[in-house]
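All protein chains of the complex are present and in place, except for one that has been dropped.
Up next, subunit A:
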Amino acid sequence: MNATPISDQMAPDFLLAVEGLTVSFDGFKAVDDLSFYVDENEIRVIIGPNGAGKTTVLDLICGRTRATAGSVRFKNTELTRLKEYEIVRAGVGRKFQNPSIYDDLTVFENLEISYPRGRGVVGALTFKRDAAVKERVQEVAETIFLADHLNQRAEYLSHGQKQWLEIGMLLIQDPELLMLDEPVAGMSVAERKKTAELLNRIIKDRSVIVIEHDMKFVEDIAHKVTVLHQGKILSEGTMAKVQSDPKVVEVYLGH
């Protein structure tokens, strides 16, 4: 799996090409010479035991952590040299593991801030809440089941609603690559079901990388599964292939 980087002329076929990605924290290689490729409109699920480096991989792609070596190319743009906000503007959206929303603002304002316009200081000062913004916020709010909560302070939403709100905040930017870190963690059964439904709707026309532990959920949505273990790829392929891989069973699924 950790093959040498493929030649450049093949790269444009992929939306995201991660090659030889390595990051070490004080000598500890959290991600070790990792290579994988995500196609357009592909749903990729990353699974693996705790400490396998799953979240770190997302951090590396979105620029939150800087790679020690290797490359991350998105539509042929090298991301490892870009600033975080430039990566976002290039079309990569990232949802954090814990719902990361603005407690002191309303649901409407949370979504409005994420609306991709007026992102500079001057743009933000002169930003007008016009019909296009209101319509788009309304549309997204309906998608994430929060249309009736637009004027509520985000602080007072339930845990599941906060997760949906953050997904909505990404959705309003319409990213080409959406990265979700455990989107159903901590949710009730009913919320889980609704979230799966939501994800199935929003993953159309974009590529998605999901980190998830819930195997039922993974089976439902994954096109391809990557199993990480100690910063390296242990196995990769369809859910069926991965599940029958003895190495995977031993380190992860077995217990």
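We adopt the following convention: a residue touches a chain if its C-beta (ideal position, glycine included) is under 8 Å from a C-beta of that chain, and two chains touch if they have at least 3 such contacts; residues count from 1.
We take it that contacts and distances are computed from a predicted model.
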| item | value |
| --- | --- |
| Choices "Ferredoxin", "Phenol 2-monooxygenase P3 subunit", "ABC transporter permease" or "Chemotaxis protein CheA" - which one is the UniProt name of the chain not shown | "ABC transporter permease" |
| Options A:K54, A:R94, A:R192 or A:K224, residue touching the unrepresented chain | A:R94 |
| Contact with the hidden chain (one of A:G27, A:G120 or A:P246) | A:G120 |
| Residues of subunit A (touch criterion as defined above) contacting the omitted chain | 62, 64, 83-85, 88-89, 93-94, 96, 100-106, 108-110, 112-114, 116, 118-121, 124-127, 134, 137-138, 141, 147, 150-151, 166, 169, 173 |
